[in-house]
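All protein chains of the complex are present and in place, except for one that has been dropped.
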Amino acid sequence: MINEIGHYALVLALATSLIVSIVPLIGARRKDAAMMALAPMGSIVMFLLVLLSFAALTWAYVVSDFSLRNVFGNSHSMKPMIYKISGVWGNHEGSMMLWLLILVLFSAMVAFFGRNLPDTLRANVLAVQGWITSAFTLFILLTSNPFLRLNPAPAEGQDLNPILQDPGLAVHPPLLYLGYVGFSVCFSFAVAALIEGRIDAAWARWVRPWTLAAWTFLTAGIAMGSYWAYYELGWGGWWFWDPVENASFMPWLAGTALLHSALVMEKREALKIWTVLLAIMTFSLSLLGTFLVRSGVLTSVHAFATDPTRGIFILALLMLFIGGAFALFAWRAPMLKSGGLFAPISREGSLVLNNLILTVATATVLIGTLYPLVLETLTGEKISVGAPFFNMTFGLLMIPLLIAVPFGPMLAWKRGDALGALQRLYGAAGLALMAGLVLYYIENGGPVMAVFGIIIAFWGMFGALTDLWHRANFGKLPFNVAWRRLVGLPRSAFGTALAHFGLGVTVLGVVMVTTYETETVLEMKQGMAADAGGYSLIFDGIRQANGPNYTEEQGHFTITKGGVVVADTWSSKRLYTARQMPTTEAGIVTFGFSQLYVSLGDPTTSGGMVVRIWWKPFILCIWGGCLIMMIAGFVSLSDRRLRVGAPTRRARPAKLAMEPAE
Amino acid sequence: MLLWIILAALTAAVAAVMLVTLARNARTVRPGRAGEVAVYRDQLAELERDREQGLISGEEAEHAKAEIARRLLAAAGEADKDLSTSPRSGMSFTAIVVTLLVPAMGLSVYLSLGRPDLPDQPLAARLENPGNNMALLVAKAERHLAQNPNDGSGWDLLAPIYFRAMRLEDAEMAYRNAIRLLGTSAQRLTGLGETLIARSDGIVTEDARLAFEESLRLQPNDPRARFYLALALEQAGKRAEARAAFEALAKDSPPDAPWMELLQQHIAANGGTRVEPSLTQVPRGPAAGDVAAAEGMSDIDRQAMIRGMVEGLASRLQEEPDDLDGWLQLIRSYSVLGDKEKAIEALRTGLQAFPASGNEGRQLVGLAREVGLVVDGVTQ
Partner (left out) sequence: MTRKQKRLTIIAGGMSFIIAAVLLVMFAFSQSVAYFFMPSDLATTEVSPGTRIRLGGLVAEGSVKRGEGSTVTFSVTDGSGTVPVSYTGILPDLFREGQGVVTEGAFDAMSHSFVADTVLAKHDENYMPKEVADRLKEDGVWQHGEEATTQ
């Protein structure tokens, strides 16, 4: 009965979403308060219904109700409870349910926190959210319904892909979807502004927290996915330019651009049209990502859902939303008034540069991802666009951006002083140069590009610190006064500096790993030793072990430095018996920010094992930097400015609004 | 019935919430741009703070302040205008839409997709009360054994069930566990031997032979063990010894034993002539074990025979795929043999000859559903 209630709740959510899609829109046109009021209430009802539905599905997983086809196909009664629950979104139907749940969660949050939005804007925004909700609910009900039943019910489920039985992957999709779907709010705000034909600085401020939240979650999701691939797949890579990864990276790039352009709009009312366009593009890329992953047009690690009918349905949705939004844009954008002016060298100018580079970079990633698909569809020719393409284009494009990053916050609005900014940054440049050369010396040379890359990374980090230094006016004011000023700085200033600092840290990790990583593949017999990164690994032999649902061969390695044992690790090859599926569990040892990564290959004829050893210098910086960026996002979100319009700040009585401005 | 009451209540609640919202807000008016004004005020305040802290220069602050003030004035002005527009009530029309759309759509979509007749079937509850469902009984036993892996009699019970379901790997594990925990018995050893033979496609492996020898030591004259030992000799190419063993078994067997015909075939294959069983030497009583043994033996043999036939049928259908009855038979045979993969493959290939949209195709799909291959056609 719970199953059927869940199913029915989903159907009711569809009906409600249709009402929310249409009625408030009419209400906004006719300035009818009653009709507009349906939007927030309907959004909250929608959220509760989808939540009920999702809870029913989760319950079915918890109690192993195999009369649901979805549970039968993706669960097993003997699985640990946490994987039973994460199994809900470990498959296509369930992950679409999660997508929907997060979508309506965002709608409900807009309804709840948006009390200070103008009624018409809120009604329009929620109506657009309602369209997306109806489309996806319909998609789930018609092509990916998790509530379809089996009669008679099987006695046992078919398990979950063992590679997906991992705590990292249990939280990865929710984070990623919080990011993806969070951008739907920006999209809805943009479309609502186009419908109203009016957009201003206040709009940008209302959009900013949503952009920031989505961006923060997406950062976390991508970083986590990358780390998962690194330690779980056993290939030692942390980013493959795999289409599925690109699918999440493109919205991130566009979202980063949006974050910055919304800033210009909020402060100066400039870049209005561009910001609207960017908001539409960002969510379009999120939808495209969903399409790429869910339709099965790609095949990769994530390809556990393939069904052409679904693909066509999603493609139709994609065309409807993206095409519709762009058509609306083409029609309405010319009606938007353009805003403030600024000189090329100014804060605005630097943010335009940021947007330009990020958008072009997004475009190159998009081309590299879609070109093989398009070519194959048109000519049947199959090509692969791999890491070399992306490293060459994307990598090169990032260089001017990274050089420019520290300048941005130093420039004044409207008209900036490039020379003055440069003078302030002398210190950062000097320190970066020094740090780069020191690291270059420690690593015993290397390609010239490496030292260049390292200097750029440190430049980013020190540049971010310099920003705070100057804002607090250290050096000119007495230390304790400056310190008080520093503490009193708005949170958003800290957010900016932290995010830029984190970017530098990530770049440092990327540069170090790509240039100084060593990879050794060799055949090892018991007692043999191999060197990597200044450490020596001794292979102690292999033992057999059994896990709850797998058997594994574990190789033991002792790691010494200068003859002293410093660590040891197990590296293993697992075979999940139910599906006869082998996986590699790499042995990873951390030294500071660097890691030794050992994975086992096959036994050789002469009785040894093929072993692959990587030395990954500073690899943890890659994810450490992402973590810092994520924290920066939360710090910015906690800035009091963004809470204007939130219920924590008591809504001002309406009459206040009519007082003349001082 | 309870389900329908809950669904009705849910529908009513949703419709009611929406209607109340409509009714409550029918006459409330909110100035359109209060929020905007609040934002600009806040921007001004922030600017003031920044200037006090010296974060921006005085000139810059003045410029910014002028800009913000312009926006504030514009917004406040329009706020006035918004107030003057009197709202109309869309109550009646929207109310009708809400009251009709929610239940009508909910009901119609749900009726076409849902299965209100099916109760929940959480596994724990089903295991409490498994009835005659073999799969559930097995699942129950498996759960019991997962928690009490040292319950030998559990393994002992489960092993032949696994064997009959052709879950040979599990059967071998179960037999081995039973032997480890309860010690050897003729029953378990012959069971294990048969499992091993089935796993190696009818070849009597060394492991299997040892099991039968041990079993024969525990229970001399067990016809099943003797038969397989003779078969092992035959497969090893020791024809004379094999014939002698088969003949000896035939002599010791009652004339109406079900395995008699099979024995005679093997004797003939090894160059012997029909052997008449001696009527005087009927083995000890009609022991239940012997009856089971006979069934077990003919089981294996039948399996082998069916497999041979099925392979023949499959290869014939490769040549002449236009044989609907052949495909039906092939799918059924594979599913009887418990070979689900091959059955699915047969279904697929069959559907290439007879598309699922056609009448014949539908027969194929119907059969597949009947034997539990197509599990997701339930709602179609």
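We just call them A and B in the order they show up, numbering each chain from 1.
Quick note on the criterion: a contact is a pair of C-beta atoms (placed from the backbone, for glycine too) under 8 Å apart; a residue touches a chain by one contact, two chains touch by 3 or more.
Note that the structure is predicted; figures quoted are calculated from it, not measured.
Residue-wise, the contact with the chain that is not shown comes from A:Thr584, picked out of A:Ser107, A:Thr369 or A:Thr584.
Touch with the chain that is not drawn comes from one residue among A:Ala34, A:Ile322 or A:Val352, which is A:Val352.
Shown as candidates are A:His7, A:His172 or A:Arg612; the residue that touches the absent chain is A:Arg612.
Taking the whole complex into account, chain A touches the unshown chain at residues 234-235, 296, 298-301, 303-304, 306-307, 341-344, 349, 352, 356-357, 360, 363-364, 367-368, 371, 381-386, 388-389, 392-393, 396-397, 521-523, 573, 581-584, 599-602, 604-605, 610, 612.
Please note the rule applied: only the chains that are shown with their structure count from here on.
Chain geometry summary: the mean Cα position of chain A and that of chain B are 35 Å apart. Across the interface of their complex, chain B is touched by residues 1-5, 7-9, 11-12, 14-16, 18-19, 23, 26-27, 30-38, 41-42, 45, 49, 60, 63-67, 69, 72, 77-78, 116-120, 141, 145, 147-156, 200-202, 205-206, 267-269, 340, 412-414, 471, 473, 485, 488-490, 641, 644-645, 652, 654, 656-662 of chain A. On the chain B side of its complex with chain A, the touching residues are 2-3, 6-7, 10-11, 14, 17-18, 21-44, 46, 53-57, 60, 63-64, 67-69, 71-73, 75-76, 79-80, 82, 85, 87-91, 94, 97-98, 101-102, 105-106, 109-110, 113-116, 118-126, 133, 135-136, 138-139, 142-143, 146, 375-376, 378-379.
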